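Here's the structure we're looking at; comments come further down.
Apart from one protein chain that is not included, each protein chain of the complex appears where it belongs.
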Amino acid sequence: MTNESSAQPNSDNNLRKSFRAVGHLVDSGIMKEILDTIIREDGKFSIDRFDIGKTNDDQSVLEATYTAENATTRDAIARHLIDLGVEIDVEHSVKVEISPADGVAPKDFYTTTNHKTTITYNGHTIQVDNVRMDGAIVVYGKDTATKAKCVKQRDLKSGDKIVVGVEGIRVEAEFVERDRSEFGFMTGDVSSERVVRIVVDSVAEVMSDRTKKIVVVAGPVLIHTGGSGSFGRLVEQGYVHGLLSGNALAVHDIENQLFGTSLGIDTKTGEAIDGGNSHHLRAINEVRRAGSIKNMVEAGLLNRGVMSSIVKANVPYALAGSIRDDGPLPETITDMNEAQTAYGKILEGADVCLMLASMLHSIAVGNMIPARVLTVCVDINPPVVTKLKDRGSHQAIGVVTDVGLFLHLLANRLCT
Amino acid sequence: MTNESSAQPNSDNNLRKSFRAVGHLVDSGIMKEILDTIIREDGKFSIDRFDIGKTNDDQSVLEATYTAENATTRDAIARHLIDLGVEIDVEHSVKVEISPADGVAPKDFYTTTNHKTTITYNGHTIQVDNVRMDGAIVVYGKDTATKAKCVKQRDLKSGDKIVVGVEGIRVEAEFVERDRSEFGFMTGDVSSERVVRIVVDSVAEVMSDRTKKIVVVAGPVLIHTGGSGSFGRLVEQGYVHGLLSGNALAVHDIENQLFGTSLGIDTKTGEAIDGGNSHHLRAINEVRRAGSIKNMVEAGLLNRGVMSSIVKANVPYALAGSIRDDGPLPETITDMNEAQTAYGKILEGADVCLMLASMLHSIAVGNMIPARVLTVCVDINPPVVTKLKDRGSHQAIGVVTDVGLFLHLLANRLCT
Amino acid sequence: MTNESSAQPNSDNNLRKSFRAVGHLVDSGIMKEILDTIIREDGKFSIDRFDIGKTNDDQSVLEATYTAENATTRDAIARHLIDLGVEIDVEHSVKVEISPADGVAPKDFYTTTNHKTTITYNGHTIQVDNVRMDGAIVVYGKDTATKAKCVKQRDLKSGDKIVVGVEGIRVEAEFVERDRSEFGFMTGDVSSERVVRIVVDSVAEVMSDRTKKIVVVAGPVLIHTGGSGSFGRLVEQGYVHGLLSGNALAVHDIENQLFGTSLGIDTKTGEAIDGGNSHHLRAINEVRRAGSIKNMVEAGLLNRGVMSSIVKANVPYALAGSIRDDGPLPETITDMNEAQTAYGKILEGADVCLMLASMLHSIAVGNMIPARVLTVCVDINPPVVTKLKDRGSHQAIGVVTDVGLFLHLLANRLCT
Partner (left out) sequence: MTNESSAQPNSDNNLRKSFRAVGHLVDSGIMKEILDTIIREDGKFSIDRFDIGKTNDDQSVLEATYTAENATTRDAIARHLIDLGVEIDVEHSVKVEISPADGVAPKDFYTTTNHKTTITYNGHTIQVDNVRMDGAIVVYGKDTATKAKCVKQRDLKSGDKIVVGVEGIRVEAEFVERDRSEFGFMTGDVSSERVVRIVVDSVAEVMSDRTKKIVVVAGPVLIHTGGSGSFGRLVEQGYVHGLLSGNALAVHDIENQLFGTSLGIDTKTGEAIDGGNSHHLRAINEVRRAGSIKNMVEAGLLNRGVMSSIVKANVPYALAGSIRDDGPLPETITDMNEAQTAYGKILEGADVCLMLASMLHSIAVGNMIPARVLTVCVDINPPVVTKLKDRGSHQAIGVVTDVGLFLHLLANRLCT
């Protein structure tokens, strides 16, 4: 195919960019997304070469050019295309600018995705460390020892060398691809009309791989729906390697163990107890008196339930505070920057992330993890996984069902 | 306590009504409802006597008077109070008027509730037969052989003697009462944060009473969520005595048995199959070819699933058509008046009604059954039971969970 | 590119099919869907030629081959691909078989989509008339006068010549395409976080084209949310050319006009009136007494509201019955086959379909209309448009908002 000069409305070469993409472009939807992006920004494209993978195993190769109406949209298109894994000017060196103040990036800084990223810098190709969504790339070190790392905006230091613009950046987008998922049911659908037991089997299969690091994100609904015992079994038998939650999960778990209720629901009879007993406040008071959950467990004051099993099994955990908390518990991290740091530490090296009925903490974790982490989101409300995906955690799989029953079936499948 | 004359703004005795109520007026909420009704219609009340039940077993007695602003609101209040079980002028004979034409009631006809109802007529007290919501009361027969029955508006005949106005009618409202339910969990709440297994135990307990007639209302979600096998076990072991549904349940059940899919979901792998196979149309075609579901079962063409187990166990069923049906199947009743009649016949004498994920059919059945029928509504969508209650089926209990899992747990509890 | 023989696991030529597709294959998502279908059915594909549209206006051309594992999956793939607009053996003549009985199709009958369809028959290319979802194609007439029409399964006659298999059929799929929609906001998204006023502007723009036939499908929520007056204005000023609904809409509209309530909600104060007044039953009784809604309007007994404005403006309407109906009204069509026919007649030639808060009737209408009808579905519940799309009405656009407010804004934009 020849280049079609008639497709370029603008002779200004500055508004024109050549680009290249390799991969399963059609079945991942990237091909469509590339072209849609250009059109949405009122650009035009001209395809020079598109060698489609002839069979399902072959990759496709795209070579094309787009023309934008002005420099702003030219760069907006480039930024979006790069994040899709498209190569634009990758052989150029990245431009860097100096951070003007602590916690402030240069105006045109490149914001990272949750995909593997490399940059070209002074002729070297450097992989960016600690990649996560919505960070900046800081270049440091000298000559052949030059390195690059992804840094959260607020952790930038005055004088940091920060990647700006769109040149010299290559992203390897790991999109959900047909027939390549570790989850058998991985259709990306969010449906309440799904055969939950099939999903449980598939998740159990993945979790039974003892080399995988599994982190659970959970809300207090885990306790309300009676999932506490099943979760405890999974912890005891080594299927949970980190727990991320908020103040409420621990409070209602301990309330449940001390008083048999969980925010006013009798977890034995299911009967609603409307207010009046303040059990959750008394539970908080007992932990404050003991000094910590760990102290309570060691003193024999707390013997069962989620937190007890987590403490006994030495599973690391982080409880993030929130504006609506009662108490909070002594171990709840009230500063959100510190809480994000604590979450990040437990998430290091995670392979699987099980998100159980907590939109707030699930979105927080979605922001922090690379897209390669297998992510399953269980909630009786359909919108949770949709929100996760809208915010860039495209890898998340949604299961619409009761969390207590899900854990019951999962523990029965995995535990002896 | 003395009557307070100062409370009557209007000396017109015609706008004043004495009334009396006996029962668990406080814990059923009836007392509050009575007073709220009067105030909402801009009436005034004066309480002459209120003997509250001194202990939980004692009934309360209320004797009072209300005054309305005009005859219209006087009667509106009376109608509402009577439906709550309040006695107003019960010793008077009911007034009757003659139906002016087939299917037409006199203007002021009394519309029935789903509670036990008696009328006073020529000095006799007569119990109304076939009571159901939203009917008219027809009086027939002579002297001591005079009888009364509840008749749907469209079944009235020209010349029928129909009860009008508000006098001489007594309703025995069976409202949900504290501590008197056969369901242990009967709080009337609708919550997704509930311990589903407790509910299953409670429903299983009720169903295990072999003297009870149990009718199931179900939508196609039963099939999509993999509940078919568990439901079949319940049928085989005699826990289902009637099935009310629509065209879709049978179509998707048969599609599932013949092709392994249910409206485009592979019920073995849970994978979505988007269109293209038209299995549900082919399933319909096969039933049309055989002439009926029964023929298919007898010819050995359909051996498993919901409809097969129902046919083999000789459980009566009715499939009502709807405007969105494909096909329909030969046995689907396309005329809605006939379908209502068929439903009504199967519901005769029912003690328990299990409503599984079908808002349309559940509301239809709610309209037909007396309030004394134990009614459990299982749906992953919270609004279904709310709609049922809004339409007068106050006895319905809601369980928000996955229908497939619910049946799985229920069958495991009940079946050998 | 050369054909890759190594990709064919099976030398049996019977399991191999060549196919061809032309159109905006990438941006419509069809290209991805074609390849996904083959892989899902465990087939293999080999692409011989893929000329991608070099600019946004150019069409793409695909020529390829797939190989299936057996004849069943070969045909399943073909069926799905054809429905996507792919050409497979289109130059062959269609095979026809004789209908074995009234209402029964041959086993392997082709089930139609809602897209424009043509067949090759004895060397002629014939366009199929009356195309709609889920029908069969009947061939009739002789030689050059041979015609083809889409017929619902139940309307087939014994002896009809019916298209079977997959050869000789061409479908022109009108998928949602980037930048080609008449609706400015047409992203296909379903979002509650959308700027409703933008959507209203866009719908108003389409409706202001006086050459378009606009049919409204509506549920009783139109009345409950106070949309009655705005809807009346749209009718009076000629923006509504057909109304499809059920018994309830008319009942609650007339109840609202006669008594100021709509199923127990005072539509002036918004106050809930719980049962007790039976206004909807009295409204039904008044219509039954008058004989019809039309009679009531002509007798001056009904002067305002949805049904009055519809009758006065001579807008055709059809009210379909349902199993949960009270009454029903004399004009409600109780037989579902007849109701579908009545709906179909009003939908003939429709260009725009506005679906207002009625899942049941919206899905019914979605089954009946060609995909080219602009379809907007307004509902406060997000799942309605999802269900529509799941059932094949891919053209439907969802707006999640209050129907009363939507109509208020729409009437203000359109009406003088």
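Chains here go by letter, A, B and C, matching the order in which they are written, and residues are numbered from 1 within each.
Going forward, a contact is a pair of C-beta atoms (placed from the backbone, for glycine too) under 8 Å apart; a residue touches a chain by one contact, two chains touch by 3 or more.
Everything numeric here is computed off the predicted structure, so don't read it as measured data.
Between the chain not shown and the residues C:Leu35, C:Ile52, C:Val199 or C:Ala396, the one that touches is C:Val199.
From the set A:Glu69, A:Asp134 or A:Asp351, the residue in touch with the chain omitted from the display is A:Asp134, counting the whole complex. Touching the chain that is not shown, out of C:Thr37, C:Thr112, C:Thr225 or C:Ser278: C:Thr225 (per the contact rule at the top). The omitted chain makes contact with subunit C at the following residues, 184-185, 187, 189, 191-199, 221, 224-226, 265, 267-272, 380-381, 400-402, 404-405, 408-409. As for the chain not pictured, it touches subunit B at residues 1, 4, 7, 26-27, 29, 31-32, 35-36, 38-40, 44-47, 50-56, 178-179, 382-383. Contact between subunit A and the absent chain runs through residues 33, 37, 40, 76, 79-80, 83-84, 100-101, 103-105, 107, 109, 111, 134, 153-154, 246, 264, 271, 273-278, 281-282, 284-286, 288-289, 320-328, 334-337, 339-340, 343, 360-361, 363-364, 367, 390, 392.
Keep this in mind: only the chains that are shown with their structure count from here on.
For the two copies, subunit A and subunit B, the CA superposition rotation is 180 degrees, given to the nearest 5. Centroid to centroid, with C-alpha atoms defining each point, subunit A and subunit C lie 38 Å apart. Separating the centre of subunit B from that of subunit C, both taken as means of CA atoms, is a distance of 33 Å.
Annotation for subunit B: residues 271 touch two or more other chains.
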